[in-house]
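See below for the structure under consideration.
Just one protein chain is left out here, and the rest sit where they should.
After this line comes chain A, so read on.
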């Protein structure tokens, strides 16, 4: 059984398929059809819901894609849908929640199908930002919501307008207080009779389960795995969710470096990482959408081993180490040995990633992170380039790199590194390095970019890097996402 709060209503649930999404559950079992299905793949935001969770004694609300979230992971949480924002049954304009009222007054809904999703992303923004946080933050929060009618301008306006009304609390606050202060069942989980959803409550429980059910699907943020259920219609027998394993969410740092728990979400670990490596901000700010960054984890991304996952190239260039654990014990795997092939890793069947360790920034370390995609927001990279080296007496040493979209796995450019290692940091040597990339990569042509483009862009990005380091020349267009 699992327990959670749906708007103002406590829910106990048991007999449910482990692969059922929150979206399908809402739409087919509860009669709450305000949450829409636009794509069922986490790319349009029409199904956005807000989920409240108690962390370190405080309740945080964030927006997520209901299509990627499995019902079992709702245990102990507060699920807020668009129906939960207004108390009145036949609300007049003035009785709507400020978010909703602003959307009406700014003419932000046309066909209305994306509207509930926008409302929930805006509601999340409203909950987390007490005053209008500026247009850039609005765009950052709403980048995962697609609208095909309005061109977004009235929606951006509504995000400012919603702060112009007296600030109100949502009608569910009392119910939420009560829910987060009661004791829930200690052994949560779901089963529809044949198939089981496990919710281990500790790391020990997790490794025991993974040892017993090595074929079970491990689900972290679910931002990629859920596609197997919604798109490929696969039926997993057992699903083990990591969402309640608190030990995997810790972020610690000391003089040696930063350790990020495998289950810390992007939004959670970004500040700690970007404090030391601010050059990586573009990479993480443009990774998926706000909804994805609120759910996705570093452990999930690595275990998934996609050739186009954005974090891996950075981890390669930073010499990160993957820490894994199983009942037999734990071990560490250097990131450059972690990937074996297309979607294959060193992980054994019973092993779980526990954390990723990123060494402390070295003295005089230069870092460049560039992401290229068709669209600036919420798009998979056609090319991702990360370059790191130490500049010692104008010589480039300890040259490391990581590339995404250039091969079947995230990979370093060895020839380029060799050309650079120990050389002077000069335009000529950077040009030589760029030229060496042709020996490193034979990228493929696909739906995102051609082979030729991928290679030329990588080489041109080396030129961008040189210009950024050596001149004040503008190298970037002025897009909100940059």
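Rule of thumb we're sticking to: a residue touches a chain if its C-beta (ideal position, glycine included) is under 8 Å from a C-beta of that chain, and two chains touch if they have at least 3 such contacts; residues count from 1.
Note that in this section contacts and distances are computed from a predicted model.
Chemist: Can you match the unshown chain of the complex to its UniProt protein name from these: "Aspartyl/glutamyl-tRNA(Asn/Gln) amidotransferase subunit C", "ABC transporter domain-containing protein", "Electron transfer flavoprotein alpha subunit apoprotein" or "Xanthine dehydrogenase large subunit"?
Modeler: According to UniProt, the chain not displayed is called "Xanthine dehydrogenase large subunit".
Chemist: Among A:11, A:39 or A:272, which residue is in contact with the omitted chain in the full complex?
Modeler: A:39
Chemist: Of A:5, A:66 or A:103, which one is in contact with the hidden chain?
Modeler: Touches the omitted chain: A:103.
Chemist: Of the residues in chain A, which ones touch the absent chain?
Modeler: Residues in contact with the chain left out: 27, 31-41, 43-44, 46, 81-83, 85-86, 91-93, 96, 99-101, 103-105, 107, 109-116, 119, 138-139, 142-143, 145-156, 231, 233, 372, 374-380, 382, 446-450, 453, 456-457, 460-461, 463-464, 467, 473-481.
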